[in-house]
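Below are the structure tokens for one structure; questions will follow.
Removed: one protein chain of the complex. Kept in place: all other protein chains.
The first chain written gets the first letter, and so on, giving A and B; residue counts start at 1 in each chain.
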Amino acid sequence: MSEVVSITVPAVPAWNGVVELVLAGLGARLDLPYDRIDELQLATTTVLTDAHGPDVRVDASAGPDSVDIKIGPLAPGARDPGRRRVLDALADGVELEPGDDGTTWAVLTFARGGAR
Amino acid sequence: MGSNDQRALLVAYLNDGDVRARDRLVEELMPLVRSLANRYAGRGEPTEDLVQVGAIGLVKAIDRFELEKGVELSTYAVPTIVGEIRRHFRDRTWAVHVPRRLKELSMRLARTRDELSAELGRSPTVAELAAAVGVDEEEAIDALEASKAYAPRSLDQPYDEDEPGRVPGLADEERGYAALERGSVVRQGLDALDERERRIVVLRFLRGMSQSEIAEEVGISQMHVSRLLRKSLEAMRGRLEEPEVPV
Partner (left out) sequence: MNGRVMLEVPAKPEFLLLARLAATGVGRSAGASEETIADLKLAVTEAVANAVRHAYPPDSPGRVSVELSADGGRLEIAVSDTGKGLGDADPSAVRETAGESGMGLSIIRAIADDEVDLGVGADGRGTRVRFACSLADRD
């Protein structure tokens, strides 16, 4: 079972920095190139703007080939295509999953091994 | 208070030195100061501090007001009030929340990052950056992250030591930008940016250039590219959250 790092913060932009610091720490442990870490942070904070509810959780796990970041709960409903375009440029995979109670979770996948 | 009364108070203060008239004017316009301060709320500075700073801007505007010019004081005061709030962020965001040690370290890291990228042919890892600069990983991460704290949206110039960037040729970027539907959310967001920010966003997200490629092409550091992208995305999001205003 791959190990998960989980961080829950208030769904307010002022707390994004805490999420970014923890992701940077994870990226450092995984020896990711820094620009990859930067874009992983950018993609995550972009998704965080869709958080639904007082808190939002970010679950990060790493396999041999990729880092997966799961973020939620997010507001249900269709995603904004423009923002999706930004995410598609930053992450290798963007999926939406249903959560409990009709919420949505995003799963971002970042391939490991080299800068894009 | 009608505009004639305001005028009378301005005359009393500016011509006759009646300080109570000035105080009355400040009181009258505090709601304007508050509403401007609220626009900058939630960015790590207490709103009350912003209100105080904005009030200083208001007083400055009153002092500088020219009676002959025939503008409303409220209109005239807005840029000065906003200017004081923005300057407060510039002075405090680094000085208080990001100590000088971190600021210097982040500058060294930015230079080292570009040097190592050139040497390695890829972006360095945190371990490589930390070793090159002679700090531990945690400190490096702290400094790298701190350099991402930026001033309120769109108007401020980012702090940096780079020369103003050369911008690449217009044609491709303009085509990419123009290709976005006018009503699209990203296009609306891009409209909120200045020219250089917009080009960098277009290069990154529409042409798919990497940050280091953009840095090389535009002639600025990677850290600067990263900061501009972040600021731009933030401005875009801010813009996207603003209510529709009838033109």
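The criterion applied here is as follows: a contact is a pair of C-beta atoms (placed from the backbone, for glycine too) under 8 Å apart; a residue touches a chain by one contact, two chains touch by 3 or more.
Note that the structure is a prediction, hence the values are computed from the model and not measured.
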{"item": "Touching partners, among the displayed chains, of the absent chain", "value": "A, B"}
{"item": "Given A:25, A:53, A:76 or A:99, the one touching the chain that is not displayed", "value": "A:25"}
{"item": "Residue of B:84, B:114, B:128 or B:142 in touch with the missing chain, whole complex considered", "value": "B:142"}
{"item": "Where the missing chain touches chain B, by residue", "value": "44, 96-97, 99, 137-138, 141-142"}
{"item": "Absent chain, residues of chain A that touch it", "value": "3-10, 12, 14-15, 17-22, 24-26, 28-29, 55"}
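Everything below uses one rule, namely that only the chains that are shown with their structure count from here on.
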{"item": "Chain A and chain B, separation of their C-alpha mean positions in angstrom", "value": "25"}
{"item": "Residues of chain B that touch chain A when the two form their complex", "value": "42-44, 113, 122-127, 129, 137-138, 141-142, 144-145, 148-149, 180, 184-187, 189, 204-205, 208, 210-212, 222, 226, 229-230, 233, 237, 240"}
{"item": "Chain A residues within the chain B interface of the complex", "value": "12-14, 17, 20-21, 24-25, 27-28, 31-39, 42, 45-46, 49, 80-83, 85-86, 89, 114-116"}
